[in-house]
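Have a look at the structure below, then the notes.
Omission of a single protein chain aside, the complex is shown with its protein chains in their original locations.
This part shows chain A:
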Amino acid sequence: MADDRDRDGTEVAVAEFHKKIKEAFEVFDHESNSTVDVREVGTIIRSLGCCPSEGELHDLIAEVEEEEPTGYIRFEKFLPVMTEVLLERRYRPIPEDILLRAFEVLDPAKRGFLTKGELIKYMTEEGEPFSQEEMEEMLSAAIDPETNSINYKDYITMMVIDEN
């Protein structure tokens, strides 16, 4: 429910959001024709700071796709949907402490680490399973080759530093 008194603030915000969305979109618009491959839409949305689940992403894509899916998403359809997402601050990213607690749930013995096998099992069998590529990529950065395990606290800290 948008208030009138909110409108001025949102107009400025909307203009800046539009520019941000356009920039992010253009980087993936390889042919410079205001379209991107549908497989890159997830990356674009996440690069704008949102963290939808795979299911939520699926729904978003359905909203921006053509009636007869062409494999491409047009900017004209993407912009209004994405603007709403940003305005409503949907799909907020996971805070660090929640992430830590999630690892701790998977490590009930409180060892401070997960073995490679355990990580693979959880990531590829539970929730919204990883593809092989995603799993390999996470392992390459997370696993300590000497112990074949992931010290999740250190891992989280490292990733957070890297992002900032």
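What to note about this one:
Assume a residue touches a chain if its C-beta (ideal position, glycine included) is under 8 Å from a C-beta of that chain, and two chains touch if they have at least 3 such contacts; residues count from 1.
The definition used in the following text is that contacts and distances are computed from a predicted model.
Set against the options "Collectrin-like domain-containing protein", "Serine/threonine-protein phosphatase with EF-hands", "Neutral alpha-glucosidase AB" or "Prefoldin subunit 5", the UniProt name belonging to the omitted chain is "Serine/threonine-protein phosphatase with EF-hands".
Considering the full assembly, A:Glu137 is the residue among A:Glu63, A:Glu76 or A:Glu137 that touches the omitted chain. Only one residue from A:Glu23, A:Glu63 or A:Glu84 touches the chain missing from this view: A:Glu23.
In the full complex, chain A contacts the hidden chain through residues 15-16, 19-20, 23-24, 26-28, 30-33, 35, 42-47, 50-51, 53-54, 93-94, 98-99, 101-103, 105-106, 122-123, 126-130, 134, 137-138, 140-141, 158-159, 161-163.
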